[in-house]
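Removed: one protein chain of the complex. Kept in place: all other protein chains.
Moving on, here comes subunit A:
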Amino acid sequence: MKKIGLFLIVVAFLLSLYFITVIFEDDDPMTIGVLYSSDNRVDKLDGLKTGLVDLGYDLDSLKFTAFESEETPEGLEENAKRLVENEVDVITSFGGIETQVLAKVMEEKNQMIPTVFIGMAAPKEIGIISDFRHPEGVFTGLSNHHMHLSAKRLELFIDMVPDVERMILLYSEDIDISRHSLQVAKEAAQFLGISVQPFHVGESLDFNALEDELKPGDGIMTLPSFRIEGQTDQIADFSLYQGVPVMGMYDYEVESGFLLGYGSSFYEQGVQAARQVSLLLQGNEPSDIPVELPDQISFYMNETTKKKLDVDMDKNMLKLVEPLHMNGGQGG
């Protein structure tokens, strides 16, 4: 009798302990899947986390499942499949190519997961969304506006460096967004009265051909293309070596040696996209959340490159500039 009683008490105690442990166990954290194709885009993840914290989230209550791929469509697709199979609550795709692959995979698997793309140049033109205000489907996110900004960047470049007479536009013919951006830039050049020379960039940039193309008074402007982004350092080296100013989009490009850059930084894009991730986590439908344009577009200039190239710059335009230094992060 005593042994049975003691056994019952021990069982009851253990059961109570188990119940109490279960009761006070935190709820399952919400899971955010992350898909990105190159490590330079990891700044977006940092920005995303910062943005979520700013909105009042506790990062311990969130779980990030990140998949990084080599810049090959096959590796990206494989990771996209794994991410979709992971049954995350929300997916964040860190670029246009990632978003396109993800859309394809979800379509194939017939598994639609709310997705926030962070930094897509032309989501509507690519067909990821039907409308900025009412995106439809499972995608919403942040358009970096780089396609349309191609016109503005061209304008800012020639306003900032008045001595430039012709712009060589680096683009990738096989990439939709790049091709569209070229078209926008061409139209802007016509409005601005400056001649432009498109230069296709394939798997790798043919610097010899580019050098052959180059003339005095030329400037180079990169158009959206992950292939071009992947050769940032070589382009920067070429710019300094040839003494030709280059207009890019991102802060890291300017830090690498581009003279100018106009666009939204990966980090800021991540911070901004946190709002949409938050809205999805709160239960909104992606189709109800408008696709946003960047809150912050910065005009970067590399002071070091400026000195090296020794180019004249418009003093009024300098008011808009955010100076950076070579390989050293943001300047003062």
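The working rule: a residue touches a chain if its C-beta (ideal position, glycine included) is under 8 Å from a C-beta of that chain, and two chains touch if they have at least 3 such contacts; residues count from 1.
Just so it is clear, contacts and distances are computed from a predicted model.
Note on the omitted subunit: UniProt lists it as "histidine kinase", one of the names in "ABC transporter permease", "Sulfite oxidase-like oxidoreductase", "histidine kinase" or "MarR family transcriptional regulator".
Touch with the chain omitted from the figure is made, among A:126, A:214, A:260 or A:289, by A:289.
Looking at A:274, A:311 or A:324, the residue that reaches the missing chain in the full complex is A:274. In the full complex, subunit A contacts the hidden chain through residues 1, 5, 8-9, 11-13, 15-16, 19-20, 23-24, 55-57, 131-134, 143, 145, 148-149, 151-152, 155, 188, 191-192, 272, 274-276, 278-279, 282-285, 288-293, 295-297, 299, 315-322.
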